[in-house]
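Only a single protein chain was left out; the remaining protein chains are all shown in position.
Our next item is subunit A:
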Amino acid sequence: MTGPTNLESRARHIRQTWAKRCNKVLYMSSVKTDFPTVDLNVSEGRDNLFWKTIRAFQYIHQHHLDDADWFLKADDDTYVVIENLHYTLSKYDPEQPLYLGRRFTPFISKGYMSGGAGYVLSKEALRRFIKGFNTGECTHFSSIEDMALGKCMETMKVEPADSRDVNGRQTFHPYPPDYYLVRQAPRPRPWYLLYDHYTPIEGPGCCSDLAVSFHYIYATQLYVLEYLTYHLRPYGYKYRFNPDEKD
């Protein structure tokens, strides 16, 4: 999800880094350009965020439903490791009504997925989301995009699935890695972990080796994460975490 003012400063770097690894990528905006961007016929701004999301999914449902099994919504300040997303999704069936992301607890009884960390809808979940708005079961009752989407998912009986790895470590992250990884003395939950559904862990146990996303990642940091994920490595090192066996 992007906008005209962010194409040069943000979307361009995403296009040069992780977006290349999507099977298909669409840049959602309010203006059509040769970037290329899609014109959703919605104004920019935080108040219109949910409208933009609704229109984006409607556009995809209309034009691209058969192009994919899973549909990821990410912001233009999110970094995503597509291979790890594939891996996380591999144990789920896209014909089942479910969606994945960083699960938050409040406001919605089944919780909802953090918008900033990015979330993925299965094909069936997307169909139900569209149906909900067609029948009026889902409405634009709030402009808080992630929470409102969560309400619609709950109404349409789409299940929030667990995106954590085999060791219970989080894969979707609504903040940059330094918020989580730095060792802390035991303390009450800091503000940015208050909404977490699964009990958050601070320090190295916070995050899966096969992390899927980080948020509030701008230009330089995008390339830094790209370098760390795909390039810089210790020669001849045996990774301690083997995802295909439980610890």
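Convention: a contact is a pair of C-beta atoms (placed from the backbone, for glycine too) under 8 Å apart; a residue touches a chain by one contact, two chains touch by 3 or more; residues count from 1.
Note that contacts and distances are computed from a predicted model.
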Undepicted complex member, UniProt protein name, chosen from "Integrator complex subunit 13 isoform X1", "Cytochrome c oxidase subunit 4", "Serine/threonine-protein phosphatase 2A 55 kDa regulatory subunit B" or "C1GALT1-specific chaperone 1": "C1GALT1-specific chaperone 1"
Contact partner of the left-out chain, one of A:35, A:51 or A:87: A:87
Which of A:141, A:192 or A:241 contacts the chain that the document leaves out: A:241
Residue touching the undisplayed chain, where the options are A:16, A:96 or A:142: A:16
Residues from subunit A at the interface with the omitted partner, ascending: 16-17, 81-84, 86-87, 177-178, 181-183, 204-205, 207, 209-211, 219-221, 223-241, 243
